[in-house]
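As structure tokens, the structure follows; a few thoughts come after it.
Note that this complex is displayed minus one protein chain, with the remaining chains in position.
For clarity, chains are labelled A, B and C in written order, and residue numbers in each chain start from 1.
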Amino acid sequence: MKEVAVIGGGMTMFRRHLKETGKELSYYAAKMAMEDAGITKKDIDMVVMGSAPDAFDGVHLKGENLLDGAAAAGKPYVRVFNGGGTGVFAPIAGWWHVASGVADICLVVCEEKMGNCYPHPQTAFRHIWDPILDRPLNPNLVWLFAMEYNRYMNFAAQKMGISVEKCKEWIAEVAVKNKRNAVGHPCAQLADPNITVKDVLESEIMAWPVNRLDISPPSDGAAALIYCSKDVVHKFTDDPIYVGGVGWNIDSTMWTNRDLYFPRYVANAAKMCYKKAGINNPTRDIDFAEPYDPFTYKELHHMEGMLLCEKGEAAKMTHEGETQRDGRMPICPSGGLLGVGNPIAATMGQKVCELYWQLAGKAGKRQIPGDPRVGVGMAWGDIMQMATVIALRRG
Amino acid sequence: MAEEKKDPAFRLRETKGQMSWPPYAPGTHVRESDIREKKINYSWWEPEVQYAWSAGHAMNVFLDGLKKGKIMGINCKRCDRILVPPRMFCEYCYGPTEEWVEVGDTGIIETYSISYLDSDANRITEPILIGVIDFDNSPPHHGIMHYFGEMDKEKIKIGMKVKAVWKPENEREGAITDIKYFKPMEGE
Amino acid sequence: MTFGEKQTDPLAKTHWRGDMQADYFYPSGVAGDKFFEHLKNNDDFMVCKCKKCNKIYCPPRLYCEDCFDEIPDDAWSPVAATGKIRLFTVAMLDAHGEKLAVPRVMALIDIDNTDSAMLGVIKTSDLDADLTGKNVKAILKPKDKREGTLKDIVCWE
Partner (left out) sequence: MSRKVCVIGVGHTDFNSITPDMQWKDFMYEACNKAYVDAGVDPRRDVGSFITCAEDYWEGFSIFDEFVPDQVGAVLRPCCTVCGDGIYGLGTAYMQIMTEYFDIVAVEAHSKVSDLLTYGDMIIHAMDPLFDRPVSGPVARPKYGGSPKYTEAAPKPFVGASDEKERVHPYFLAGLEMQHYLKSTGTTEEQCASVVVKNKKNAYFNPYADYELNIGVDDVMKSEYLFKPLKKYDIAPNVDGAVCFVLATEKKAKDLGIEPIYLSGFGWCSETPWLSTRGMEAEYAKKAAKMAFKMAGVTEPKKEIDVIECDDRFSYKELQHLEAMGFAKPGEAGQMAQDGTLNVKGSLPTNTSGGALGVGNCLEATGIQKALEIVTQLRGHAGKRQVNDVEKGLAQSWRFLPTGSGAVAVFER
């Protein structure tokens, strides 16, 4: 196996609607990453595209349609897809292109254009359900997460010995933290320096227990990342950031046949990744993490799955401020999905590019104090069943 | 046009050496109102995307059972587990499933939500109660999703006992909607 | 036998109907917007040229797909909406696989003075003629009816 280094990252603005086509967004992100790494299209051996449902962009075989924007015209190019997990899965796929020795330099581009789907991006989400068992009930995607949120909240409240209402308050603190963290991120859609827990709890109820500010809204956007193998990394940098390990895991389709309080699949993916990355004690060896946070409770749920705290106690950790940017274990220093936006696959920008920028000391105002050496990014997708984890380390 | 940049082109070279990444955000924001007022050019397309999925044997038996007012599960003897909804194979041991069983139409609420959104994300005033029901005769955490009815949104809770309310027999068509909803059992 | 039991009843309800119906909105993009905005008010095409590759794109692009360099604003110029038929075919079927009432002549048209081609419908009554190499001209909607989409080109003649 070859060691794989990250040498460039880029991302576009995240907004509900962007004027650019999907190709053009991919171009912006890919170009930024190429400029960062100092390479041109000629240098790229293979390209990986990550893009979530075709039903958002409204183009069948959308990977094929986007490829010229990803510098892939005339190159080996493949698209991988894992629902929401794509944001970290595409970089994992890029990693194996290089780690296997097939490519020396690999470009990973993630693009999403959710604003294309009308009447609402939710219309596309309607078709992720089982056609026979669920779709006749006309479900809304938010229901699914509301149900998981409820199950998790009840468990966590019991575990921490607090009331459900108190637990919901603590969970709301995640939104406050992330939206404040996003201040200073040029791409952010939802940064808000003055938001309070009260604002979150008093925003309209979408599907109890989910309030409007508990959700990251649909966005357009793109992100890109460039890998190279250790053999050639000396051409680009003296202080490379390496991929320590990767992991991915999927649970059963039958989500009503699972206990939703704990994400087993996240734990499995994290263990796979940690084993390869030599992380024996996650709470000690990991300096900061970017778990997937499309909903407030998900950040906590995933922290537990990633073994960063005890089951059911992530809310307490948040409440005590340990997950702040200057806390013991900074979580989502980029602002996450709640702060920056959620163009499904393009969240690679917060979940992986951010790891790179933080480790390389390039995060500017968002930089974590101290000397972070190991960061872990994670994404989650499908019907609450897919987890993808990547660990980056310095040196 | 909102926030039209003077130069929409991406000019990274000018910012080379800057230590804050991303150096700035390429892209041009468009508001929903700009689209309605046709301030940008756009194309529109309405695809025809229609399917007729083969239901498969397990779903046929399940749907046929619903028509008769029964909820059918299937047993995996190797794992000693009743699968509801049924399928032809067990995902844990990867062997075929064997014996059909009725799981009854009563159960408990595994989890629930009170939704103020309909399926197209439109806001509604009278909330929909929705949740996962674990059947009494199935293993723990093995259930289906369905609506709740005749239920007070203040009183719904996890672990509440519920019972299916069926459509009249002549209106059933072999679909999950043959069950109208689940209602609280007496004493709840 | 892969399964414990198999379906044997030919009268069983075997299929479940459903759809993935949604409508789609496609912003024209940075380059497309210039093209369509120009087409709304003029009878010719706005195209662009990659200064490095000397390749002229119609429809225009924001970037050159070959060298991946951005195409600057000053590389844009209009060309006449005329071209030469490179390839053509007579399509007999509609998207559902049924016979079209009137066969449609579809063509790939090399746009004059560019390195690109466009798909188009050819207006012709002679279905047996060899149209290759014929010069054609875009028939556009009246200016007041143009919407800024490719539908502004009615056909080629």
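One rule holds in what follows: a residue touches a chain if its C-beta (ideal position, glycine included) is under 8 Å from a C-beta of that chain, and two chains touch if they have at least 3 such contacts.
This structure is a prediction, so every number in the text was calculated from the model and none was measured.
Undergrad: Out of all the chains shown, which come into contact with the hidden one?
TA: When the full complex is considered, the omitted chain touches A, B, C.
Undergrad: Decide which residue listed in A:Ala5, A:Leu18, A:Ala52 or A:Val108 touches the omitted chain of the complex.
TA: In the full complex, the listed residue that touches the missing chain is A:Ala52.
Undergrad: Which residue numbers on chain C touch the omitted chain?
TA: 2-3, 6-7, 14-15, 18-26, 28-29, 32, 55, 57-59, 65, 86-97, 100-101, 104, 106-108, 115-121, 132, 147, 149-151
Undergrad: Can you name the residues of chain A that touch the chain not displayed here?
TA: Counting over the whole complex, chain A touches the hidden chain at residues 1, 21, 52-55, 58-61, 63-68, 72-83, 89, 93, 95-97, 99-102, 118-120, 123-128, 130-131, 246-254, 264-265, 268-269, 272, 276, 381-383, 385-386.
Undergrad: For chain B, which residues touch the unseen chain?
TA: Residues touching the hidden chain, for chain B, are 35-36, 38, 42-59, 87-89, 91-94, 120, 122.
Methods note: only the chains that are shown with their structure count from here on.
Undergrad: With respect to inter-chain C-beta contacts, which pair, A-C or B-C, contains the greater number?
TA: Pair with the higher count of C-beta contacts: B-C.
Undergrad: Please list all residues of chain B that touch 2 or more other chains.
TA: As it turns out, chain B has residues touching two or more other chains at 10, 28, 30, 35, 40, 45, 47, 51, 53, 55, 59, 63.
Undergrad: Chain A: which residues touch two or more other chains?
TA: 17-20, 31, 58, 119, 123, 131-132, in rising order.
Undergrad: Write out the stretch or stretches of chain C touching chain B in their complex.
TA: Answer in residue numbers: 2-7, 9, 12-28, 30, 32-33, 36-37, 40, 70, 72-73, 95, 148-151.
Undergrad: Where on chain A does chain C make contact in their complex?
TA: For chain A paired with chain C, touching residues are 17-21, 23-24, 27, 30-31, 34, 40-41, 55, 58, 68-69, 71, 73-74, 115-119, 123-124, 127, 131-132, 135.
Undergrad: So in the complex, which bits of chain A are touching chain B?
TA: 9-20, 25, 28-29, 31-32, 35-36, 58, 119-123, 126, 131-134, 136-140, 142-143, 146-151, 154, 186-187, 204-210, 220-221, 252-254, 256-260, 349, 353, 357, 361-365
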